[in-house]
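All protein chains but one are shown in place.
For chain A:
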Amino acid sequence: MKRHCLAAAIAVLASGGARSETLLLGVNATLSGGGAIWGEGMLGAARAMADRVNEGGGVKIGDKTYTIDLKVYDDRYRPQDAVTAMDRLINDDGVKVVVGPMGSASTVATQARSTEAKVITLTMGFTPKAIGSALPYAFRPTITTTEFTGPQLAWVGAKLSPKRVRALLPNDETGQSVGASQKEAYKAIGVDLQLDFFDRERVDFVPVLTRILSQSDVLEIGGNSPTTAGLIIKQARELGYKGPILVTGGDVTAELVKVSGKQAAEGTYVHLPLDSGYAETAGYIRDFEAKYRKPVNGHNAFSFAGLQMLLEAMKRAGSVSDTTRIAAELEKVSAFPTIVGKAGWTGRERYGIDHQIDVPFYIGQIRDGVAVKVATCSYKSCE
């Protein structure tokens, strides 16, 4: 009797193993603390893709059909934790594809391990060091300050003709990286941008605003979290500042308006990574928010677009594990329809490798609490 039971159990296990193929997808992002809003976006994208594939019966790659299983780890916005999470994904879980890392320092800290293990990463790190010719498995499916600041400021410069611009930025990896890009981009339009850094936890900006607002005709606050940007706008308007405010970075509008109020935010120019008028984008946002009861931010939409491109590359490579072939196919994906528009890869000139997503982006102006598209941009110019 015992022998029969054992045989039956083995048969069930064997047949089960043959039927279900699983594609493991790792998520290494910040899920607690300050950067959690962005990490939650990345996790949301991975969940949405897994649910979409699994509810549709799986994705056919080669001659097998795969369902997606997620392995999710929090890096607590610390590079050492990101390394531990990456180590666990690679060595303990055997993951070959990771959504993340999120922060610039985490991205740089984990590169040696992911490259050595030939693990494909879809990073959201804004640092120029996030992708490069020595990193054949690292892709960046989001538009960074380096890409959008130049064309956006050229457009804004032509429109506003600023002479004196002051920027307020957090004194951390994001602030420093964004500040360097902004300084370069403003220099290109003939403006010597003055940078003022503050502690990320700061909430009272009245002293610093009192000092700098009299010395500037445009206030630049790109690179701040939506909450901080909203606080700065609110306090600047309360101090009587009536000049233009630019937020050249991140998808910040909804949270920003919540903090600053519609009236204070009116007229603010914002970077608009998503065009909610584009049918695919609007459909994704609507479905996601209805199903998961959470808002879609830039990290969410671009991570999802990156996964769409990755699955296409896996189909073309006919494999979920041969990451060298998958990376080669992923590089070739061009004008591919994603939820953020037709996407491909660029970046060889700047980074030495075409691993930077190439999609249109936009300039918006906040009107009655909503960002309205006022220009469409490519990496060359905005019109």
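Everything that follows uses one rule, which is that a contact is a pair of C-beta atoms (placed from the backbone, for glycine too) under 8 Å apart; a residue touches a chain by one contact, two chains touch by 3 or more; residues count from 1.
Following the convention adopted for this analysis, contacts and distances are computed from a predicted model.
Participant: Looking at UniProt, which of "Transport permease protein", "DMSO/TMAO reductase YedYZ, molybdopterin-dependent catalytic subunit", "Peptidoglycan glycosyltransferase" or "Amino acid/amide ABC transporter membrane protein 2 (HAAT family)" names the chain we cannot see?
Facilitator: "Amino acid/amide ABC transporter membrane protein 2 (HAAT family)"
Participant: Specify the residue from the set A:Lys64, A:Arg88, A:Arg164 or A:Lys258 that touches the hidden chain.
Facilitator: A:Arg88
Participant: Among A:Val72, A:Ile143, A:Ala317 or A:Ile339, which one is in touch with the chain left out?
Facilitator: Missing-chain contact among the listed residues: A:Val72.
Participant: Per the definition of touch given earlier, which of A:Lys129, A:Lys294 or A:Lys315 contacts the omitted chain?
Facilitator: Spelled out, the listed residue whose C-beta touches the missing chain is A:Lys129.
Participant: Thinking of the whole complex, not just what is shown, which of A:Met42, A:Ala105 or A:Val320 touches the missing chain?
Facilitator: Residue touching the chain left out of view: A:Ala105.
Participant: In the full complex, which residues of chain A touch the absent chain?
Facilitator: 31-33, 36, 40, 71-74, 76-80, 83-85, 87-88, 90-92, 103-105, 108-109, 111-112, 127, 129, 171-177
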